[in-house]
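A single protein chain has been omitted from the complex, and every remaining protein chain is retained in its original position.
A and B label the chains in the order they appear, each numbered from 1.
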Amino acid sequence: MQLRGLIAVLLLAPPVPALAACNVLVSTSGVLARTGDATVLSSESGVPSVIVISGFLNPSISISDPRLESWPPGFDWTSATVEASYQAAWTLGSSSGGYSSGTQSFSAGIGLAVTVTLNNRVTAAGGFRQGNYTTKTTISCS
Amino acid sequence: MRIPAVIALVICAAAGPAFASTDVTFTGTVSDTCTLAVPTPGIMALSTDGTILGSDQTLGVPATVTVLSLGGNTLTLSAPTLTSHPPGYAGGETVQMKFSGLASQPSYVSTQQTIALGLIPLTDLIVNMQVVNANGFVQGDYTAKTVLTCS
Partner (left out) sequence: MQLKAHMCALLFVAAAGAATAGAAGAQSLSPMHNSGVTPSDIKGFRLSVGNPYPRRMTFLVLPMEPGFKTAAADAAVDFPQLTLAPNSSRQVIVTFRIEPPRTERTIGVCVEPRDLRGTVLPRVCGTYTGRLIGVGG
């Protein structure tokens, strides 16, 4: 009786997120730089971004929507392609994905944290005008 | 023993899905660059009738300019001029240039020329120069020049 009552209370109680929390921390922001090819800006020539994901059990991680956020006047942004690639590692496992402008997902095993090294690349056949460029990529875990 | 397990399962089942998402930012700064090299400076030689000193005469050599442009730069060739001549030379010449390769100006001109550059890998511009004077040239050294500016 008491047990049934307890179960009822638990089922009606609000969700308890403690064990299933998912934290995404950007440890290093990325830096884009010219490559040997003047039509490509890439963080592989600059600095890749490092993200640490923690506080979970078997999370599903997705990397999506690489996009150009800002560019200097006169740059033909409609002809630019933005792509992301990643390398992820956790205890007893790893995953990697090549450059893609779409969504890439992977499941990480049980572990304290997943370290993701993320690269962005912008390709523009007409080259790049002088000025500042910013790209963004969304990383999610669930 | 089973009851705590059941309770644990119930707790886990009752817990909502966890979700976290963040945008990762990459920044970069691009600078325009233009690199010019002149591996062959150009040599003018006299025509057989003595009225044209030019790089496309027999034994003359055109100048070669190697251009590398990263960005929306412009190449300007100034109107060519005779910058030095020997004493006793009376003047009255016309200095002209033509070029090919990266851009084309197939006939000789005396005026400033402008070439719009975009993204140019290492590319050659071949420049021919001539000094024309119906009265001919006295003995000595002559230098004709155009100033090629990448900006």
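Before moving on, here are some points about what is shown:
In the analysis below, contacts are C-beta pairs under 8 Å (C-beta built on N, C-alpha and C of every residue); 3 or more make two chains touch, one makes a residue touch a chain.
The structure displayed is predicted, hence computed values, not measured ones.
The missing chain, though absent from the display, is touched by one residue of B:V38, B:A90 or B:A134; that residue is B:V38. What chain B contributes to its contact with the hidden chain is residues 31-46, 50, 53, 55, 59, 61, 63, 65-66, 68, 71, 73, 80, 97, 127, 129, 137-151. In the full complex, the hidden chain is touched by chain A at residues 130.
In this section, only the chains that are shown with their structure count from here on.
Mean C-alpha positions place chain A and chain B at a centre distance of 40 Å.
Chain B meets chain A in the complex at residues 3, 6-7, 10-12, 14-32, 70-72, 118-119, 121. Residue ranges on chain A touching chain B, taken from their complex, read 3, 6-7, 10-11, 13, 15-24, 26, 29-34, 38-39, 41, 43, 46, 49, 51, 53, 55-56, 69, 72, 74, 118, 120, 126-142.
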